[in-house]
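Left out: one protein chain. Kept in place: all the others.
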């Protein structure tokens, strides 16, 4: 009777053991507090499946068919229907669901074809094997789930012995490659923090005033300067930044006008209402200049 | 050393130890004056006496040794006292990956993915972070994928002495097939 007892527990739906808990929409776990506020259109609640095999097992169970004799035609249609609903709900459908959909289609076509003598075995064989293996995993996972719930309520007791030195010690058995790598990265980060690279002072290679002069001269000569094309010729980002600042400064002073007909279209620079003399391009005096 | 003193000593040891206590280590602490067998018996007697009376702690055998834990009925009060709102439950995907690693260890991620029919990389990472699984070298096949094993933390969390103590899923499913027939 031992077997009977176990099977009774299994058949009683321990495979569904996970379904309780938070509101779970297909593929997305939703915080129960927020579930009411998620606009979903018509209220569709689908159970959560953590993979295509999970979904297939659910369909087999729902249809009350044998795992060893899956009616591929109808299961395939239901599977596709389900994946379609997932897509209609705008839920991200993981690639593995689509891969299984393709496999089922292939099996369906094989089942529809008349069986030839030369063909060996049932085309469903591999699928059955994988479902059986997965069902075992789910069974064990269900046992772990029940244990997890109980074990979460248990606290390790222990007092700190006065004679212990407080150095954190690690169980050598538990030291794995990842901990070793994490420790290495931690040490190197600490080293980098303790030894910051020396600050390099790079002299400015472009001055705003020079660029203002350059653009102003071009506007005066050509009257029309395409800004983006002008900028594109400069590969150095430092120079591009200085050029843009210089352009904005010219527009602010009224020495240039910028025109754009359409969003994202070329920006043209024209002569402004003000004429600048050479003195306007001198760097402004700084009050605190003496301090440096 | 009389038996009362030995029991008190064991109590002091398990309550100050940071990981499960083996009778061997206690025996060594007495300079082998007391044998492992005697200590094992004393621990078992202590565990039984704590189980009988209403006590705030009990002794359990897990991960190859004995450790002190609180009974589940105090969880609510302890969480309030320690200010811990709630604990993160393991997701179904995490439980499936754990089940595969526990049952087939050492096992690689591609193998886990194949059995689950779903990508399990993110889940494996979470389990690594929670120290329920660990990396245990690389498999000597093309690409040298990492091998995974369960940890001592896994055994402690699920109250197991060793991973093999989990029921064999083959048995469970076979039983169901017999019932179906």
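Think of it as A and B in the order they're written, each chain with its own count starting at 1.
Quick note on the criterion: contacts are C-beta pairs under 8 Å (C-beta built on N, C-alpha and C of every residue); 3 or more make two chains touch, one makes a residue touch a chain.
Quick caveat, the model's predicted, so the values are computed rather than measured.
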Contact residue for the chain not shown (choose from B:87, B:125 or B:162): B:125
Residue, one of A:62, A:84, A:115 or A:190, that touches the chain absent here: A:190
Residues of subunit B (touch criterion as defined above) contacting the omitted chain: 4-5, 7-13, 15-19, 25-26, 28-31, 54-57, 68, 70-71, 74, 77-78, 80-82, 106, 109, 119, 121-122, 124-125, 128, 135-138, 140, 143-147
Residue numbers in subunit A that touch the chain omitted from display: 155-164, 167-173, 175-188, 190-191, 194
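Definition applied: only the chains that are shown with their structure count from here on.
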Subunit A and subunit B, separation of their C-alpha mean positions in angstrom: 33
